[in-house]
Every structure is written in C-alpha cells, then in structure tokens.
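Complex shown without one protein chain; remaining protein chains in place.
Take a look at chain A:
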Amino acid sequence: MRWLLNIWRTLTKPAKYLTLGSVSVSAFLMGIIFWGGFNTALEATNTEEFCISCHSMESKPYQELQQTVHFSNHSGVRATCPDCHVPHDYGRKIARKLEASHDVYGWLFNTVNTPEKFEAKRLEMASREWKRFDRDKSAACKNCHQYESMDWDSMSKLAVKQMKRAAELDQSCVDCHKGIAHKLPEMGTARAPELIAEVGRGVSGVQVGQTYFTALTKPLFFNEKTDVEAGTLNIATKVKVLEVKGTRAKIGITGWRKKIGAGRVIYYDFGLNILSAQLSKDAALEEGVIKTFEEKEDPMTGLKWQRVEADIWTDTDYLLTDLQPLWDYARSTYSTACSVCHTQPAEAHFDANTWPGMFQGMIAFVNMDQDTQALVQKYLQEHSSTFDKSAH
C-alpha cells in the first residue's frame, strides 16, 4: 500500500515547480475534455440506437412500439425511446442515468433475456415506469402533448368531459393512457382498483345470447375493429351480447331516451334518469344503431320519452354475470364515504330522480373516483323509494 500513500503525498503536496496559472489552465483544459467526453457519452447513451442495441429491448418493447401511433403517424413525428423514458432537463436526466445501473444489472444477469422472462417481469418494469411518470405528472408526454394547447372543440364531447377534468387536476397522462406504446401487462386496472379487486375484471369468454353487467364505465365502438369511440356505456348497466368477434362484442342496450337533442342518452327505464349509455352524435344518427319503439309523455316533466334498443360494439372485458357484487361494493362505499360529515340518508329516503341532485350536491368531500361515483349514484337510484317502498 506504500505506492498509494506516495501518490497521495504527491497529490496533496503544494505545487513547487508549476505556477498557479499553469495548474489552473491544465485543470480547466482537463475539465473541458472530461466534460465533453462525459456529455458525448451521455448523448450516445440517449439514442434509440443505443437503447435497442441490447437484444431484450429490440425484440420486445421496440417491436411493440412500431405498431403504435407513437412510431408511425400521418404527421411523421416519431417518439423514440429516450423521448419518453429519459427526462429532458439536465439534472433529472443525470439522476435517471444513475438509476440505470439497474438496467446494467439486468443485462449482466440476464433477467429478461427470454420472452418468458420478459413477460414475467413486464408488470414490474411497467409499474416502475408508470411510477416515474406519476412522479413528474407525465412530463415526458407533456413535451409534446399539453393541456393548454388542446383544442376542446375538435374533440368529441365525451373526450372533452374526461380530458377537461384531467386538465383541471393537471393529471398525469398515464393515469388513463397506459399501454399506448407497449403491450399492457397482465394486471388489474388503473381505474377504480378497489372496485375491480372486489368484483373482478369480468368473465373470460362472453357468450352470445347471455346478459351481462358492466363493471366499469366502458367505451362503445362502431364496429369490431375501429378505435373510433361511439359513446360510453355506464357502469352497472345490463347488456345482452349479440355477437362476438375477437375481443369485441356487439351488445344490445335496451332502455328509454328523452326526445330532446339528438337523443343520445339511453336511460334504464321510462321517466327514470338512471343512466345506461351515452352515444356520440354520429352513433345516435347512424343507420341501424338505434331501434325505436313506442313513445310516452312523462307526467313529471312533460317530456316525451321513447323506448329504444341500441346495438353497438364494446370490448369483452369488464362484463360480469352478476350485478350483486357491484351493489355490495356500492353499499359499503356509500355507508363509509357519505357518513364522514353526517348520517347518510337511507337509500329509499329519496326517489330515483331526486338522488342525482342530492348525491352530486354533497359529493365535495367524498373520496371516490369517477367510476365509483357513477356506481354509487346508480346504486342509490336503483334502491331508491322508486323501487323500495319500505321507507318512511
């Protein structure tokens, strides 16, 4: 160890023959060289080429990315690996690079070098990335997609409804938009996780001719292929499966609509504001989507109602055979969340059409995600004095 001590002594000895100037200048030059080299290395490791040079990255995530709109689209702008996975500001970029020691470990010990190993680790890896996105509210996404620049008018009304709320909260994009660049891991759901943990993600293999109930508010589609949304299907809504193609099912939604506007909203029954589905204007007007039947006037409003059936497509997930687990979850949530400030009124204290006003007018301190809110409101309506005459 003597040589080490010698070097130490040399280094700690004040300069005897060199001027302060030459020490400073050489230190300065070495700093430039080192800094330049460091930055070159940093830049080199911040390219797509570098990322996919490792086989496990090239074979899975990169292949998946190529299938998405972030790789190829009509405007020709492409998001590369570092655009999403490395922070753009310098300080956090360095921190992220230091974190990447984990990747080194993974590469050294072949953690994900087979498709099976990759799949087994997919959720864990995705979760780590999501957490990172959550921490900075998806700053990487917002380099290109900003709430402030969104043109609400060019979006569908249904999209605006979700998006405006997200903008108000400056919500992290991946809260809702998961699985947009790579395959979604096998997992629970980001939406209403406690509810889904309770009721499950629906049956596997839906049967034609069977009726099901929605476990979440679900998007509707024009056909079995398109991603163009045709509306939303409310939670805890009864649907009948008419046809199944792959992961899509054509469903029949029966109910009544008010004859106002484009008639886009389908309710549970005549005169009852219990929401079943909202269609986009295009869907409501499209030939063959809505079948219409008899009309009646609602004596409580004077509005005309019409019985309808909408035949339209949705994904086959989140369809339950039984409604009761949803009601059980809603009852327990209502009892806990709505008694923080006061005794919660009995379900049958109000009628089905009074509940939305009371519920929405009291929701401020209540801690529920949108799906759960919609579920609890529907639970209250369907257990109101309109259906249960035992109260009072």
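Rule of thumb we're sticking to: a contact is a pair of C-beta atoms (placed from the backbone, for glycine too) under 8 Å apart; a residue touches a chain by one contact, two chains touch by 3 or more; residues count from 1.
Note that contacts and distances are computed from a predicted model.
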{"item": "Chain not present in the shown complex, as UniProt names it (candidates \"1,2-phenylacetyl-CoA epoxidase subunit B\", \"CoA transferase subunit A\", \"Amino acid ABC transporter ATP-binding protein, PAAT family\" or \"Trimethylamine-N-oxide reductase\")", "value": "\"Trimethylamine-N-oxide reductase\""}
{"item": "Selected residue (touches chain absent from view) among A:Thr19, A:Ser75 or A:Ser101", "value": "A:Ser101"}
{"item": "Candidate in contact with the missing chain, chosen from A:Thr217, A:Gln278 or A:Gln373", "value": "A:Gln278"}
{"item": "Option touching the unshown chain, where A:Cys51, A:Val206 or A:Val241 are the choices", "value": "A:Cys51"}
{"item": "Given A:Gln207, A:Thr226 or A:Ser339, the one touching the chain that is not displayed", "value": "A:Ser339"}
{"item": "Touching residues on chain A - with respect to the absent chain", "value": "41, 44-45, 49-51, 53-54, 57, 95, 98, 101, 103-104, 107-108, 130-131, 134-135, 137, 157-158, 160-161, 164, 167-172, 175, 258, 260-262, 264-265, 273, 278, 298-303, 332, 335-337, 339-346, 349, 351, 353-367, 385, 391-392"}
